[in-house]
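All protein chains but one are shown at their positions in the complex.
Let's look at chain A:
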Amino acid sequence: MAQAAKRITREYTEIEANPPQGITIQPIDEDMFKWNIEITGPKESIYAGGTFKLLLTLPTNYPFKPPVLSFQTKIYHPNVTNDDKGSMCLGILRSDQWKPSCKILAVLEMARGLLMEPNPDDAVETSIAEQYKNDKAAFEKTAKAWVKQYAK
């Protein structure tokens, strides 16, 4: 626990010193195991103009287990569960692919990268992924409508 806190503090300082584009972070408590995240939809993406709130939860045995990232703002996306949890489960967020040398920053940048380009081959919402692959126009229409409705 103490070990985790030290590392988390270090990472927080690093991110603060060199804030990534389109991402803001705000630890909720003093112990820093939960962070409020805000990601703005990248300009060139269909999520442009939206601001998405996310919750980052760090496990007590961090960094040996990956952080948990979930969308608090509803989003129409093949890699985010379409429920009240807004969970994500892909790439380095999976415990078999996570390495302790991975950083929170990489996780956040991956999340923003997914707004740029969803990954339909590792989807949690298979029907949205199907639509993304086969009927992109319809996908974009719904996604944009949701941005307007939920992410403004």
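Going forward, a contact is a pair of C-beta atoms (placed from the backbone, for glycine too) under 8 Å apart; a residue touches a chain by one contact, two chains touch by 3 or more; residues count from 1.
Quick note on the criterion: contacts and distances are computed from a predicted model.
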### "PHP domain-like protein", "RBR-type E3 ubiquitin transferase", "DNA replication complex GINS protein PSF3" or "Multifunctional methyltransferase subunit trm112" - which is the UniProt name of the missing chain
"RBR-type E3 ubiquitin transferase"
### Message
Touch as defined at the start, partner being the missing chain; which of A:34, A:65 or A:133 qualifies?
### Response
A:65
### Touch residues of chain A, complete complex, unshown partner
3, 6-7, 10, 61, 63-65, 92, 95-96, 99-102, 106
